[in-house]
Every structure is written in structure tokens, then in C-alpha cells.
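Once you've had a glance at the structure underneath, I'll fire off some questions.
Showing just some of the chains, left in place.
Naming follows writing order (A and B), and every chain is counted from residue 1.
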Amino acid sequence: MIIVMRMGASEAEVGAVTRQIQELGFRAHLSRGEERTIIGLIGDERNVSQQSLELLSGVERVIPVLHPFKLASRDFRPEDSVVSVGSVKVGGRRVTIMAGPCAVESRQQLLETAWAVKEAGASVLRGGAFKPRTSPYAFPGLGEAGLELLAEAREETGLPIVSEVMAPETVGLVSGYADMVQIGTRNMQNYALLHAVGEAGCPVLLKRGLMSTMEEFLMAAEYVLSHGNFHVILCERGIRTFETYTRNTLDINAVPMLKMLTHLPVMVDPSHGTGRWDLVEPVSRASVAAGADGLMVEVHPHPAQALSDGAQSLKPENFAALVRSVSAIAAVLDREV
Amino acid sequence: MIIVMRMGASEAEVGAVTRQIQELGFRAHLSRGEERTIIGLIGDERNVSQQSLELLSGVERVIPVLHPFKLASRDFRPEDSVVSVGSVKVGGRRVTIMAGPCAVESRQQLLETAWAVKEAGASVLRGGAFKPRTSPYAFPGLGEAGLELLAEAREETGLPIVSEVMAPETVGLVSGYADMVQIGTRNMQNYALLHAVGEAGCPVLLKRGLMSTMEEFLMAAEYVLSHGNFHVILCERGIRTFETYTRNTLDINAVPMLKMLTHLPVMVDPSHGTGRWDLVEPVSRASVAAGADGLMVEVHPHPAQALSDGAQSLKPENFAALVRSVSAIAAVLDREV
């Protein structure tokens, strides 16, 4: 951590900062420049409050030097992590495709979709039983009945399942049925929930917050990891910008950037990342080309009748085309769907 | 809701959209322009899925006409709502000042602050017992022990108290101690939590999400209202932008804009809205000048030793100066602190 003193800061002020650093149990390292004196704090700055130092007299600003995440960092674990979801391994040479409806609506809708995505090449089935909705008047999901249908679909097709969990008290319920629980974008910083899935120890698909920096994303993962649960997969799903032609702006840079910073697998959700079914295939290709370890795609047999997210859902035949085209891209990178 | 057909959409496509509207139980109203045919859906569009209509063949885009919120809207209730927090009424001619430390740290810290803010003119005491923190390694708050200290401070000073609630299962606990529960910025779209405070029926201070539109903010309030709990106060606390000199960008436009759209009281949190103690006073003046019904200000007797948010906390003497200067602004608008 580096403390930049104001121009003209007094010796007494410099001395007080130095003493404060020492009292916190760190070493201070002084460097006098032409316009500013700079004081380095030597030690693990992750436990120091940047803001408290900023308030000391004569201090202009305090600059952290280290990334605040540790367990999620490649400094901590240089080689790629692989996370098991049922029998499927995410994060190795394979590009994993997870697909299914936004929401589980009915037995028939789910089974029809499950068989279709399996045939097309998906290896994990997604489906929401508890749905976060912007409007209190919108369809909230089938709840436990939806989880039962997912379990039935797994039994029939053999596909492991992933489903969203929205509250700490239902982590046990959802992880009892699902092979992996999903933390949605609006809950990325719901710390009570991160704590609960950390304790539960189940595989977690953590979606990036709509409004979150990569650093905050990795800190949310750190919450789960810090409870000893290392089964975490990251999922870029678009961030909010000023652009209005698309629902979100998929941050393609985040794919290779996160891969450099962390050992955790990085997937992409092109359905939410674009919000338009007609952009899903090209952006899926782009994601795999950028190095994503997998895709999560919304598929619905009759998108126009979907109870949620119809506009961004693919029909099964379009999804099959997507898998073919994505597989060809993966092959170029010496990977396999 | 207005459905814009693509240039050159066929009669069959127009007919199919019309029939779909009628099957949903609405009337369709056709209007043929020079380049595009437009179809109006007549009825309460809040129950219609925009996305499903967008997927019909020949449709270019679907434009909602009504605001999606209803109970929160001035259409529903034209006159200002007043929310009681203990004996304090928020939302009338008075400008309510809530103040206190970011986090309750100790008996002495809290009582010292409580007496100081009371003397300076605050009428509600704030203090966090459960703290959402970006890092799993940071101070998480004292929990129930913090709530007990808050209750003691209320007994001594007579100030009603507000404190944050982070999970559905602790709503009963927090609302058992506090006169008002606060939903923090990261939980604005935590629907399980909104549901729980809606059911609890207690006064709720709802902070705007860091990257939420005003529409989403009002929809989050709508969640609480839709459970029959109308004791909701909105709080603008800064949004995330590209600017880095300040922690957030306080959206001053939101104050008069929200006052036009909703009957609920609108407060401002200049501490988080700026992230710098030296900007808190001018921005507090600005907020009251723009029509805010109150302020929520972080105060700490020794900001440099604060366990969180020290950089944006005021010392008691600076807070007293703030109250004086804000009172003078309020007087210009014929209001009273």
C-alpha cells in the first residue's frame, strides 16, 4: 500500500503516518520525490483499512498495490482448476455447454427441451425453479415442483442439472436436487447467500453482477472460497452500459482477462449478454474464440410462449446449429465441445 | 403497448399479431404508416410479456407505454405519503436528518455519536450491526450485540433507530430492535429480502441500487408495497459511473424526478453518494435544495479509527456545521429540519 502525501506536507505529518503504519504492525518505507513524499506500507495490506490512512493529516491519497483477492488468484494456485458438476468436468480442455429453458414451466416443456439440448450436444441442463423477476407481478417460477421436474429430467436424460438459488434458507433445498447451484447476477453481492453456499460446499455457478467490476466479481468468488468451498465456476453474462440496442453489453475482454487473473473456470452466458436470440450464435462463437471454458444458453421449444426471457431463447434447431458452429471454433483452439 | 411491424411485413403477419393480442384478452388497434404498420394493444399491458410479442413473425419491436410500477406511482396516489419512524414523521414539510456511524463498533463509540448527532439536530440514529462488505476478510459488524447497543442508545437519547438487514431470516430480529430496517444498495433486487420486509410490515428505508435505473428502484419499492406494506422511504445514494475521483456519482436529478413519479418520501445519502467527507456538506446542501425529504449522514467521533467507511464519515463538529447550513437552505424552501 502506498501513501502519497500532499505537496508541502510537514515533517510532523509524515512522522505521524509512519508511526501509524508501525502501530498497525507493518514497516514503513519513505521515498521523497520532487513534489510529493511517498510512504510505502510493507506487509499484507489486505488487512489494512485504506480509508483510515486517507484521513490522516497531510495524506493526499492511498493506493493499494496488491489485488484484494487471494484464494481466487493465480498467485495462490497457478494451474487451472477443474470443477465437477455431476459427472461433467468443467475447466479442462473441454468446452462445456449448459442449456435449457430460462424457467421450468411444465413437465412437457422441460423434458422436450432436455432431450433436444442433449441431442444437440449440451452436457448440462439448466432451468430456473426460483426466478428473480424485476416485477412483483411476473411469473416467479414453480419452486420445489420445478426442482422435482429437473430431477426427473436428469433421471431420464442423464444430464446433470444447474438451478438458481435466491435465498440462504433454500440453499439446502436447491442443492439437494441440483448438481450445481447458480447465484444470479442481482445476488452476486448478497453476502448472506455467498456465505450459505460457501458453507454448503456444493458446486456454484457464480454470475457476474450487472454492475460489478472484475475485481468485485473475484471478491465475490473469494467469499465462497474463504469458506473452503473451491467448486466455483465464474460466468460473464453482460454488464450494464449506456447502449440500448442490446439488453446488456457482453464484456468479451473479461474472458481472457479473468483467465489470466484466476485459476477458476470462466463461462459465458450469451443469452443474457445480448438479450436477443439473433445475436446468441455469433456471440457464442466469439466467447469460445476468446477462450471461454463453456457456454450457458437459453433454449425453449416455443420461445414466443415462454413465461420469461423468450426474446433471448433459441429454438432447438437454432441451438443445434450453434453447437455445430461453436465446435468448429473450439477445434481451432485445440479444444472439444 | 405498441407493436411496430417490420418494413414490408405481410398482411398474414399483421393478422397473426392481431389475433394473438385478442387471444390474450386485449383489443388490437391498427395504424398503417408510410414505412411501418403499428399495432396498439389496448388494456393493462403490465400483465403482458413484451418479449413474447417481439418474437412473432414480422415484428420489429415492442414498446411499452405505461410505467411498470403502479402502487408506487402518483397515478395511484397523488398526494405525498408520510412514513412514521418511531415518533418521527418522514415526508412532510420537515427535512429529516438521520445520522450515526457506518458500523456500530462499541458501546462508547455509539453513545458518544448518538448524543453528538442528537445535539447537532439529527432526529433518527443510524448504525449498522450487519454489514455487507466487499471483502470476506473485512469487519462484518457486531450482529445482535450491535442491535442491543442501538436499542440502548435509543433508550438514552430518545432517537428512533434504523439499521440494515441483509437476509430474510434476520428480518424479524432486526425489526424487533430497530424502528426502521434498511435495505442496502447491493440488496435492492434481493427479491427474497424484499418479500420478507413486505410481509413484516415494518418501515423500510430502501436504498437505490448502485447501478439501478429509477424505474427498477420504483419496481423494488413496488415489491414491498405489493405485500401491503406502504411504509417505504426511498434513498438515493449515488450510482456507478466511469468517474473515479469520487466513489459514486450522486444522481441529483433523481430527487425531483422521483418526487414527480412517486408519492413515497425521497431521501439522500451524501456520504455514500460522494465517498469523501469533504464533499458531504456541499452535496447535502444541494440535496435539500433539490427537494429531498431528508438526509442520511455517516458520523464518527474518530473517523481515522473507524472500522468501515472512515473516509466518508464526518466528525461531530463538521456534522453540526452541516445541519446549520442545511437548515438555512431548508428555510429558503419553506421547510424545517
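Just so we're on the same page, a residue touches a chain if its C-beta (ideal position, glycine included) is under 8 Å from a C-beta of that chain, and two chains touch if they have at least 3 such contacts.
What you see is a predicted model, and the numbers here were worked out from it, not measured in a lab.
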With 2 of the identical chains shown in place, the whole complex in this structure file contains a total number of copies equal to 4
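By our rule, only the chains that are shown with their structure count from here on.
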Between chain A and chain B, tell me the centre distance in angstrom, where each centre is the average of that chain's C-alpha atoms. 26
For the complex, give me every residue of chain B touching chain A. 46-47, 49-56, 68, 132-137, 166-169, 186-187, 189-193, 209-211, 216, 219, 222-223, 226, 240, 277, 303-312
